[in-house]
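Below: the structure, in structure tokens.
Missing here is one protein chain; the remaining ones are kept as they sit in the complex.
The letters A and B name the chains in turn, as written, and every chain counts its residues from 1.
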Amino acid sequence: MATLQPELKANGRISFGSLLGLAVGLLVLVAAVGFGLHVLQAIPSSEWWRQGPSLTNLVRLYLVEWPASWHGGDWGVWNFLRPGRGAVPVITAILSWTIVIFGFMLPMVTYQIYALRKILGFMQARVGPTQVGPLGLLQTPCDVLKLLTKEDVIPTKADRWVFFAAPFMVLVPASMAYLVIPFGNQKIVDGAVRYSLVCGDLNIGVLYLSAISSVAVIGIISAGWASNNKYSLLGAMRSAAQLVTYEVPLSLALLAPVVWAGTLNLSQFAADQGSVWGWYCWPNLLTIPIFVVSALAELGHTPFDLAEAESELVAGYNVEYSGMKFAMFFLAEFSNAFILSAVAVTLLFGGWQSPFPESWGPLGWDAGIFGMFWFFAKTLAMIFGLFWVRATLPRMRIDQLMGLGWKFMIPLGLANLLLVAVLRVLVG
Amino acid sequence: MSVGSLIAFCILALVAIFGAFRMLTSHHPVHSALYLVLNFCATAGIYLLLTAPFIAIVQIAVYAGAIMVLFLFIMMYLNLGFTRDILDDKRRRWVTLVAAVLLGALIWMGAALHGAVTLPANALPPPYKVEEIGMVLFGTYALPFEVASILLLVAMMGAVVIARPQLRAESDTKKEAAQR
Partner (left out) sequence: MYQVPDVHLLTFLPFVAVVLTGLVTMVLSAFGTEEQQARLPRIGLLGLAVSGIALLLAGTARTNSSFGGMLNMDGTAVWFHIVFLITTALTVALAADHFKDLGAEHREIYALLLFACMGMMLMAAAGNLVVLFIGLETMSVALYIMAAMGGRRQESSNEAALKYLLLGAFATGFLVYGMALLYGATGSLAVATISDTVAAGSAHVGYLAIGLALLTIGLGFKVALVPFHMWAPDVYEGSPTVVTAFMAVGPKLAGFAAMWRILHDAALPAQQQWMPVLAVLAVVTMLVGNLAALTQTNIKRLLAYSSIAHAGYIALGVMAGNQTGLQGVLYYAATYAFLSLAAFTVVLIANGDTNEQLHIDELRGLGKRAPLAAASLTVALVGMAGIPPLSGFLGKYLLFSAAVQSGHVAVAAIGVLCSVISVYYYFRLIVLMYMQPPVEGAQQIEITGYTKCALVATLVGTIILSLPIGWPIVLMAGWCAV
């Protein structure tokens, strides 16, 4: 029994320094793995990562090209089942989707919540989770397991089908957004993509993102309505109003860098920016606050967490949900925090580009895993910023929220768009 | 059309038809709206098969993401209850049937149009890239594109005017004062 109830550590409070140390340590670990692989392959420069087999390339080589070489012949009607044709991309897509959700989204969200609790704890002079595992590191995985095994309650008077479908309507768009995020470099040799760390290199990536994110609102109002509970319906109304309102300034903030870059393709965005002085954040200095405020509102983070204001109301649209379905809403919410940070990094802060010029040697490397390192470093910093705001500011009132959205953010977004367009013309 | 895209088309078309059918036959307006969303998403998929990703995305963003959200919002806000099936009414059933047959004939004619005429040389060839659409929108179609903003402005004014609580005219209050 003693193991189940470990003693409270006497000096449970962790310092900002140790947190920073943890983050730096993680980044160093990633860099070390990359460097280790680099040395292992005994190739004298980062060129190996530019040319060599990545995971995507591996899949392509071993699952598509190699089997295709077995059966060169015509399969007739069943040609679509041949490797590299029709069905294979579909299967690959379904597989990679599963991988994205369970292999990336779930762990990422789990530890994002852990980080949130630790950071909030630190900033509010508390300790955060300390008990389960070292530094409480196993606390959130345990929470996930708990939610997974919890009884799934459906209220008697709920609209069963809509109640069942609503969490998926929120989670699916959230997971679909990963399709266009460039996690790292894309190498094209002789016109063919050798490897690429973006799942779907869509030409209309930014549009795709804004379209996909606008669909999730349907899930949220459906959830609130299907619960057949006036509090959840009220919460859903508030959430929907907030999401619909702040979608406009968010889209305007997305448009400004699009106007500057002249492309909607996120890989292109990242590839065009170069080192720190080439990042698009400089002409878009006004875009950054607009983006951050709208993103906070879209995520329902404090100071805009009116819909679930836990110290004032019952939870919000998800009040009747329990178990895995409840977890799915949270999964989507924190996943969106990652997505929005990643989009901000890709559009404004150079994506996977190293902030240092290439002439600086290893610091300037941004191919393959080095690109991933820079991408994740920047995205995590952005998420940290969001958490910081969350810990600092008090909650707004609903009328202030709506007033800010319609009367201030949207005009500001339009003005900013105009400003960036004028700058673009002036710079040429 | 390859077999793969044929299969994809069949699945999407079946989903779209199912969504449309259930949209009509659902007894609850919220269910109808959700089936309509399903229908829109399947239609967007068909646009993707036609190598028109821009239209597909716009379909999702505008119809599923904006219009249907508004519909659902209003329905839930007003708490619209169960409706009688329009197909329950015998007379309406015939009217609906006639309308459906007429519309079907129109669509059949539209479908038969495929290949009947050659598009002009200046029409955009697929795939319809978003850059090209932008060029056409701001070039050839600049005028209607800009005037569309006036149209939207008028519609927005309408929303404000109709939703605004009615103010009473000065003459009314004066009259009332005089009566007292």
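As a working rule, a residue touches a chain if its C-beta (ideal position, glycine included) is under 8 Å from a C-beta of that chain, and two chains touch if they have at least 3 such contacts.
What you are looking at is a predicted structure, and each value in this text was computed from that prediction instead of being measured.
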Chains in view that touch the one left out, judged over the entire complex: B
Candidates B:25, B:51 or B:140 - the one touching the absent chain: B:140
Chain B residues touching the omitted chain (full complex): 106, 109-110, 113, 116-120, 123, 135, 138-144, 147-148, 150-151, 153-155, 157-158, 160-162, 166-172
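Keep this in mind: only the chains that are shown with their structure count from here on.
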Averaged-CA centre spacing for the pair chain B and chain A, given as whole angstrom: 31
Footprint of chain B on chain A - complex, ascending: 77, 79-80, 85-87, 90, 159, 161-162, 165, 202-204, 207-208, 210-212, 214-215, 217-218, 221-222, 224-225, 233, 236-237, 240-241, 244, 264
Chain B - residues contacting chain A, complex: 2-5, 7, 28, 30-31, 34, 37, 53-54, 57-58, 60-61, 64-66, 68-69, 72-73, 76-77, 129-130
